[in-house]
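In this view, the complex is presented without one of its protein chains, the others remaining in place.
Labels A, B and C are assigned to the chains in the order they are written; within every chain, residues are numbered from 1.
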Amino acid sequence: MVRYLVRRGGLLVASLLFASVALFLLLRVLPGDPANALLTVDATPEQIEAARRQVGSDRPLPEQFVTWLGQLVRLDLGRSFVSTLPVGPEITDRLAVTVPLALTAFALAIVIAVPVGYLCARWSRTWYGATISALSQLGIAVPVFWVGMLLVFVFALRLRVFPSGGFPRAGWADPGAALTALTLPVLTVALVMSASLIRYVRSATLDVLHSDYLRTARALGASSAEAMWRHGLRNAAGPVVSILGIELATTFLGTVVVESVFALPGLGSMLVKGIMQHDYPVIQGVLFVSTVTVLVIGFLADLAQRLLDPRLRRASSGRSR
Amino acid sequence: MNLLTVDMLTISGTDGRALVSELSFALSPGERLGLIGESGSGKSLTALAVLGLLPAGLRASGSIRLQPAGGEPTEVVGAADRTLRRLRGRVATVVFQEPLTALDPLMRIGNQVGWAIRRTRGLRGSALRDAVLSALAEVGLDDRIARAYPHEVSGGQRQRAAIAAAVACRPALLIADEPTTALDVTVQADVLALLDRLVADRGMALLFISHDLAVVARVAERVLVLAQGVAVESGTVTEVVTAPDHPVTRALLSSARQLDAALDGRQP
Amino acid sequence: MRKILTAAVTVALGLSLAACGADDTPSAAAGADATIGVGSLYEPQNLDNTGGGGQGVTEALNGNVYEGLFRLTDDGKTENLLATDYTVSGDGLTYTFKLRTGVTFHSGKALTAADAKYSLEKVIAPDSKSARKSSFGPVSGITAPDDSTLVVTLKTRSISFVYNLSYVWIVNSQNQSPTTTADGTGPYRFTEWKRGSTLSLARFDGYWGTRASNKEVVFHYFTDASALNNALLTNQIDIITSQQSPDALSQFTGNPEYKVNDGASTTKLLLAFNDRVAPFDNVKVRKAVYSAVDRKKLLESIWGTYGKLIGSMVPPKDPWFEDLAETNPYDVELAKRLLTEAGHGNGFSFTLDTPNYDPHPTVATFLKSELAKVGITVNINVITADEWYTKVFQKRDFTATLQEHVNDRDVVWYGNPDFYWGYRNPQVTQWVTQAEQATTADEQTSLLKQVNRQIAEDAASVWLYLYPQIVVASADLSGYPVNGLNSQFYVYGITKQEG
């Protein structure tokens, strides 16, 4: 097991370093200049040069790379070119929105998808089983932002039950307001995510229901519920956990659109603004944090799968993903 | 009194086509019956029907009555799962063909045997542990196997474990659905001998399902030949072997004879 | 079985985690200790208006946290603020300002002439990115003879020098990080800025002047106009500084809970030609394009009944405004005649560099169908705001572009031949220089009127329309500025009635 952890950890760091370097070069190649964000319609050439000096985009590329790498090694994400605020603290502020949003939506999606997916499999022969499956088919085809807009239209504008967007100034110091602010966004993400999860849970459950070992258990006197509970669940969990890993990873930064619909100060919108303004430290900071998170999530999902399935434990080296 | 009475059993699929039609036979306690036929003749379905484990979409009609010694007869066809649950394991159980998939890949073998015993004989704690170890010992498996996972042991050992679990429930009727077909020839003989001994020691009735007459001949006294879900011939092993009158039986016999001649040169 | 299904569905819809608080208005308190929620699309880049803070920092801090020697009132007059009095030498080259006494910064440090000197130097420093830096060109020397006197000497007369000083924030000379912190003398202290979300100001009790009429002001920033409007509709904010989404107005007009104010704006939408490059180096071609576009229909299709048509760069609020909307009238026949006279009888095609944010893409689509009527084909090239600066503003690598110009008194840029639109008219350049060195305001006004008329005659650019300045506020709010000159937004006068 330890050998596996070391190899997997090494791979993690390698791909992280690779991503950072690729990112640095890619951003420098993009036309446009971070200094532009500081200029107004009537800046003089001298002011343009001053802006480039402030931002440091006037210095040669290798020099910029060395300073940047130095900062990265010291885990100092540097300062935003535009706001001159340090990037690190702003990311933590933004995480206080994105992480609860992603995790709560993820949990709600599981709470919806597991029972519904299971029932959908159990009643796959009946009409209501088929309707659930058709609904989930619709669910994965719906654009997230459209769901968001519809929810805002109904619950915020018409019924005035929830705010239409924004995040309370006090943040989580005022949990009631924060939760209310996140309700519709969480619901938006969760509904769409549960649609695709339902299909995975359903197919995993069907595999288990048609399995021989379940029939053996029933032949040895177990009720279908007990057989499912004792044997079925763990076997179905394996494939579902791997999907959950991927789904959570993409949700992390994937909520960009939802953040735009609900005007939430999350990590996604910070990155969008960073890209628009060529604010390299912000872009690199956000992508550094999100890549780490995503790779860690993938690592944990992998680990969970190994714990669940002894067959994976033995062949720890050459296992082909 | 018959332990198992099957009367005019018909099993039809979703499209109404009969997979087994009007099958009747009976089995008294301790008696052994061989059910043979080509694949697709409905023999496995009959076995599943006896325990009410037909896959979704298939419907059984006619009557199957199970009557354990000194117990009330129970009509299996149309019975609620709750009532059938009390029969499975205690009164009758099944050993399936494919040992690799028949066992839960994520649970240690000892636990799987344990849950069967705990459910049917209500043992707990150290008594349960001892029962598991003795059940495994009976089929020639040591306690290392108890801690192992199915993928960590051989096909033969897996089938022995499955038999141990079934027998440990002390059923009156053991149904064996081609238990040795998936094993290689050398292991096949040992498992058959093991089955023979266990059924004899416990005086269990045996319903042995196979497509191989030679194998059936080794463990059963009477034989019922099925073709396309219809019983075409029945009788003692010797009657059927010496004077087969239905073409299907003759075909089964000739293929079995070549195998036997090749194996040990015994008189066909 | 049916029971389980309905149970499962209710679980899915039961918003277990939602604490459905009623829509809690952000500031239950009213009157003097109310908190005012201000919604805006213009988040500052940083807090230093000489360090590229952008339009947003002027809106949030100008007059609220920072004050100048003089203040530009909401209807465009310059009045004394931190300067109590000033004298100008005979030749108009030396200004002596008397500073108000007893004024302290939020940090407690007393205001001295040294701070004023430092603040003015900061604006004209080499690395200053202040939009007003160029208008202080004539300044030659700044001295602070004593704590309450500031003397500034000029190389040449500059009649709008005092007006320009209303933009210079008097900052605490000891504040080392002006981009991330703010220490001014205004009625509010800067308390907190959560980037991408809110910027908060709290009433400064040690203020030298009249106290602010509310306890706290929070600027809520949005990137999407509909999200901004939804926030007002659901009472998360009390007022929107400038309404950018014209179609959302219908949700507020005629709704007693809200008041829509149509103030005077200085933001012009320009189809700016590159006057150096054919075919737009030819006056007739420019005038043809001007007359080929039905500007009235464009304005109505975007802003409905709001906004104004203008014929030149000067907005109504500038002293030298004249209504020149009809100098280049909408007349397709005239446009065709001009085109044939200019030798482009069978039309031509050109590329229009269009910023990708509202309203430019929609305007570009409209211009394309309008100019097609006179045989001119428009290729729309959508670019990001950032690309606009590099490609159009700095490299001047464009034929024509769309852009909005926010500031007032920016007609003077037509006097600078190498400005991005490259309008070269020595007569106009001379008038602009003379106007700045005029001895009296009237002289300045008459000179700049001539400039305004000339650039309209030459159709230096196509001034499509003047944006409306629409402030939408909830009905129980009063005392807020409606004109928002040069994106200023004084909040100290805002009061919120009970209920």
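Following the convention adopted for this analysis, a contact is a pair of C-beta atoms (placed from the backbone, for glycine too) under 8 Å apart; a residue touches a chain by one contact, two chains touch by 3 or more.
Basically, contacts and distances are computed from a predicted model.
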{"item": "Omitted chain, identified by the protein name its UniProt record gives, among \"Acyl-CoA dehydrogenase family protein\", \"NADH-quinone oxidoreductase subunit J\", \"Peptide ABC transporter permease\" or \"Multicomponent Na+:H+ antiporter subunit D\"", "value": "\"Peptide ABC transporter permease\""}
{"item": "Missing chain: touched chains present in the view", "value": "A, C"}
{"item": "Given C:S301, C:T351 or C:T399, the one touching the chain that is not displayed", "value": "C:S301"}
{"item": "Touch with the omitted chain, as defined above, among C:S107, C:T191 or C:T362", "value": "C:T362"}
{"item": "On chain C, residues whose C-beta touches the chain left out of the figure", "value": "224-226, 229, 245-248, 250-251, 301, 304, 354, 356-357, 361-362, 364-366, 368-369, 380, 382-384, 387"}
{"item": "Interface residues of chain A (partner: the chain not displayed)", "value": "11, 14-16, 18-19, 26-27, 29-32, 124-125, 133, 137-138, 140-146, 149-150, 153, 157, 202-203, 206, 210, 246, 249-250, 253-254, 256-257, 260, 268, 271-272, 275-276, 278, 287, 290-291, 294-295, 298, 320-321"}
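Rule of thumb we're sticking to: only the chains that are shown with their structure count from here on.
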{"item": "Pairwise touch network: line, ring, star, complete, or other", "value": "line"}
{"item": "Chain occupying the middle, per Cα centroid", "value": "A"}
{"item": "Greatest separation from chain C - chain, by CA centre", "value": "B"}
{"item": "Distance between chain centroids, defined by C-alpha means - chain A, chain C (Å)", "value": "38"}
{"item": "Residue numbers of chain B (touch at least two other chains)", "value": "none"}
{"item": "Touching residues on chain C, where the partner in the complex is chain A", "value": "1, 4-5, 8, 11-12, 15-21, 23-24, 44-46, 51-52, 54-55, 126-129, 131, 133-134, 177, 179-180, 192, 194-198, 200, 218, 220, 222-224, 227-228, 230-231, 233-234, 236, 384-387, 389-390, 393-394, 403, 405-407, 410, 413, 419"}
{"item": "Footprint of chain B on chain A - complex, ascending", "value": "125, 211-213, 215-224, 230-231, 234-235, 308-311, 314"}
{"item": "Residues of chain A touching chain C in the complex", "value": "31-33, 36-48, 50-51, 53-54, 82-85, 90, 93-94, 104, 108, 111-112, 115-116, 119, 123, 128, 152, 156-157, 160-167, 169, 171, 175-177, 179-180, 183, 186-187, 194, 260-263, 265, 269-270, 272-273, 276-278"}
